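The complex is shown incomplete by one protein chain, all other protein chains being positioned as in the whole.
First chain written, first letter: the chains are A and B, and each begins at residue 1.
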Amino acid sequence: MKRMMSLWLMVAVMVLGIMSTISLAQETPEKIIEMEAWCYGSPAEGFKATNIDRATRLLNKMLEAAGSNVRVDMKATFEHVPSADALKSKITAAYEAGQLPDILGGTDTLYEIRAGFLTPVEDYLTKYEDLAADIPYSLLWRFMYKGNLYGLSADSAAHTFYFRKDVLRQLGWDEAAIDAFPDKIRKGEITWYDISRIAKEAKAKGLVKWGIYHRPNPGGSLWIPYYTLTGGNFYDLEEDKMVLDKNSLLKMYKVYYQMAQIDKVLPSTMIGTSWRKIHTDFVNGRVLFWMGGCWQWGEWQRVAYHEELGELSASYAWENIGFSLYPAVETWGEPGVAVGTTSYVIPKQSKHPELAFLIALLASQPAFEVDHNITSGKLPLHGGTRSLPKFKEEAKFVAAISYFSDYALSEWMPHEGWIVLPSILVEGLTKVEQGELTPEKAVDLVVARAKAELGDEIIIK
Amino acid sequence: MNISTKTRKNYRQYLLAFLFLLPFLLFVLLCWIGPLGTTILLSFSDAKYVLSRMSYAGFSNYIKIFRFDLYVPEILKITVFYIGCVLIINALFSFLLAIMVTYYIKHEMVGAVYRVLWFLPRMLPTIIYALMWIWFIDPDIGLLNPILKLFGFAGPESWILQKPFSYILLVAVNGFIGVSWGMLIYSAAIKSIPISFFEAAMIDGATRFQIIKEIILPLLRWPMLFVTAWQTLSLMGSYGEILAIWGSHGTARAAGVDVWALYTYFKAFALGDYSYAAALSMILVIIGIILILIYFKIFGYGRLMQST
Partner (left out) sequence: MANLATKKRYKMVLFSRVLQGIIPHSILAIPLIVPVSMLAWLIIQAFSDRVTIGLIPGHFTFDNFRFLWEKIQFGTSVYPNIWPVMANSLFLTLTQVGLTVIVSSLAGYAISRMRFPGRSSMMTFIIALHAFPGVLMLVALLYILVKLGLYGKGFLTLAGITLIKTGLEIPMATWILKGFFDGIPWEVEEAAFIDGCSKFMAWRKVLFPIVKPGISAIAVFAFMSGWGEWILAYTYLKDPRWYTLPVLLYSCIGEFKYVDWGFLAAMALFYLIPSLIFFLLAQKTLLKIQLVGAVKG
């Protein structure tokens, strides 16, 4: 009996041994490529990192199918930053230590380009252009600087002009008029002066505390009136210089002057107000118009600004808040929006730039980016995303504003001057709104400062 | 024979002193000499965005500050105003507070409570302190405007931006933090005056006021110099609270509270213009050193240097 047992034991061991040897022989060692991606943005933009993860997993599935033993191990992180300046320091320190990741998402692209941190990617884009066939050209080839392309768009954010439908109803507008309102703006039938007039009426009737709010510090939405007049921005691509059109600047300042000092629908202390107050006031219906951005629609539903309801429900939002392009300055002029994109960029220190680029490109595939659009309210890059059922159902808002892309004015100004010009413009704006200077004098101030700071680098028309 | 033992004794003394000072010297070398040297070098270079790409640029940064920078005169005015006003609080008002809390308040416990409360702003991290102020001055949900209304003053819609009020806010925010430091030093100094001095004076029939004038004031000359000099230097380099409350350099400039140190920070960290920021800082250093020399001349530095 004992001999039988030991015999069986020996056989079992032998079989096990043979099996494991066979499996070991079949198991080829994996070659693992380690990569890192650091993404940043507002609390609602976590999908920037998640999509990098998903893109990597997709890539790994393809590699497995091809029988390759190469895998990519991607560590994608997302953080909400303490301050933009602190982030710059963090990235600079990483650069100096030689430890920048393979992909950076949502950082200050222009700063990094100028600092020489990034790899040009136009060759890669040309190679994989088919994957981006339904991305509009202006969004795809946005991050150009001195002939090179430095990044891929991660998403697209359009500024949005919001208004309170419930206040308009109280003014006596019927639903048809309210629904037609955005269309009238689109056609250029309504100008800033009309807006101001409507706001004045609402304020006079005590329906709102203020007629209109705008952002409290320098940013694209402030300059849209100027952009709509000049059909562009403060930069001349051919000359590679900044441009300032005095006449258009004057018209823009006149609009703000009208709203702040004449009709008194815009608080003269708008600049410097806290964001919290701005959102709370608009969400609670104390302000009629808000010069905001498309991402706020999602934010209002995620953050408890409303004093009774907390976070807005989608139905409340659709019922009471309307949205449109920014109005034209002059009758039959052009309405418009400024579109800003954040980027995925590839630092020079990455050991696998092409692979990183490919993953970043895959991260914006319709199936992935739709989730980002739904959560953050940013516009999709791919045209294909718009026809996804999930997009149409869950991103109703973004779908409703997708026509904005047709009126989009670029805000990419890869010139040193765009660092200093906004504060000068805001200085002029503040003085106009506070009544310290007339629009004409403000334009003179801005021109003087711009000339002093930028010298030759700015063309004053 | 005598001479050699004496020198050996001196030598041993020096060695001992050196040992006591060794950790101190190491730290200073790492954390001060190194950065200072780098900063001074930077101010004569043209490094932007990345420090490792420095190249010599002579005095061009300094020239730019004095001749071409439009904003410098305004910033200089604001900085001088700021330092002047806050110094009055940090060096003089704190003295008043110290006398109140050590000399006039008889109950030890009450004095302690006051001391802790006055130290409160300094204990808060800057962001929290800023958050609290932002709430306090908020026209809708804050307390400041309602309190002022009780006294018949109308507070502005925006303390942050409207001109005379933003100055008041600037001074108040920094004053509350700085005052406790002087208070601490002065209190310690007053408390260490021997009781016998006071007893003798009271026997002679001196009033409280006379005691303050004849006994406390003269004995506190050195602490006053110290506090004034130190606070001047601290204020010249301070910008953290201003940045936290006003949020960005642009807003601070619009409100007229753009001080020199804040401008330096802006140039360095928002624009990456490190060498220019270094030059701006060096100007502060030079002015600071000059001011210290003046202070010491006035108060008599020589006595300080006597060995005990």
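Methods note: a contact is a pair of C-beta atoms (placed from the backbone, for glycine too) under 8 Å apart; a residue touches a chain by one contact, two chains touch by 3 or more.
These numbers come from a predicted model, not from an experiment.
Novice: For the chain that's not shown, point to the residue among B:Ile75, B:Ala91, B:Ile160 or B:Ala229 touching it.
Specialist: B:Ala229
Novice: Of B:Phe20, B:Tyr56 or B:Phe153, which sits in contact with the chain we cannot see?
Specialist: Hidden-chain contact among the options goes to B:Phe20.
Novice: On chain A, what residues meet the omitted chain?
Specialist: Where chain A meets the chain not shown: residues 42-47, 77-84, 86, 89-90, 92-94, 96-97, 99, 274-276, 279-280, 302-304, 307, 310, 375.
Novice: Need a quick check: the contact residues on chain B for the chain that isn't drawn.
Specialist: Per the touch rule, chain B residues meeting the hidden chain are 13-14, 16-18, 20-21, 23-24, 27-28, 30-32, 34-36, 38-39, 42, 51-52, 96-97, 100-101, 104-105, 108, 112, 114-128, 131-136, 140-143, 146-147, 172, 176, 184-185, 188-193, 208, 219-223, 226, 229-230, 233-234, 236-237, 239, 261, 264-265, 268-269, 274, 277-278, 281, 284-285, 288-289, 292, 303-305, 307-308.
As a convention for this text, only the chains that are shown with their structure count from here on.
Novice: On a C-alpha centroid basis, what's the spacing between chain A and chain B, in Å?
Specialist: So the centre of chain A lies 41 Å away from the centre of chain B.
Novice: Help me check something: in the complex, which residues belonging to chain A touch chain B?
Specialist: Listed in rising order, the residues of chain A that touch chain B are 84-86, 88-89, 92, 95-96, 111, 114-116, 216-218, 267, 269, 271-274, 277, 419, 422-423, 426-427, 430, 434, 449, 452-453.
Novice: Across the complex, what residues on chain B touch chain A?
Specialist: Against chain A, chain B makes touches at 48-52, 70, 134, 138, 140, 156-158, 160-162, 246-251, 253-255, 265, 269-272.
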